[in-house]
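Left out: one protein chain. Kept in place: all the others.
Our next item is chain A:
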Amino acid sequence: MNETMQNSPEISYTVFNNEAQLKAVQSLIEKELSEPYSIYTYRYFVYNWPQLCILARHGERYVGVIVCKMDNMDCPGMLQGYIAMLAVDPDYRLRRIGTTLVEKAIDMMIAEQADEIVLETEQSNKAALRLYDSLGFIREQRLLRYYMNGVDALRLKLILPWRSSNESSLT
């Protein structure tokens, strides 16, 4: 990392709040993820859950983004948060921007009473696995040939404490 960057102003974080940011979201994600997403996919997320789309900004430049959703579609009666996409500009790696984005998203989801948070990541993506391991996610499932490029995925899950206490009180 070069010196100017270390001395440069702080990274600031904002939730998605206007259409103009969509291009930034798209270009950050497209550079980093192997899967292509149609414009509808982006809009589906950012307009349904704008509060769960958080951008990291360095000055005028967008350098990281996380896109999530939260609903009870998969498991009625349980609110599930879902991290759909996470990307950080390669020039801004190793500055905990990714971790911060995930933490902020989780905080937001906890504030909205999420029971658990799930996501999928490429099995070979060591950096992502390390990040989520350190946050307490467990790798719950291996999904063979999940992605279009034929790579396996891992399904990760963070179970939040109130959910597990509900479960044990039921059993």
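Heads up, the rule we're going with is that contacts are C-beta pairs under 8 Å (C-beta built on N, C-alpha and C of every residue); 3 or more make two chains touch, one makes a residue touch a chain; residues count from 1.
Here, contacts and distances are computed from a predicted model.
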Name under which UniProt lists the unshown chain, selected from "Cytoplasmic tRNA 2-thiolation protein 2", "Protein MAK10 homolog", "Proteasome assembly chaperone 1" or "VPS9 domain-containing protein": "Protein MAK10 homolog"
Residues of chain A (touch criterion as defined above) contacting the omitted chain: 18-19, 22, 35-41, 43-44, 47-48, 69, 73, 84-85, 103, 106, 120, 123, 129-130, 133-136, 138-150, 152, 154, 157-161, 164, 168, 171
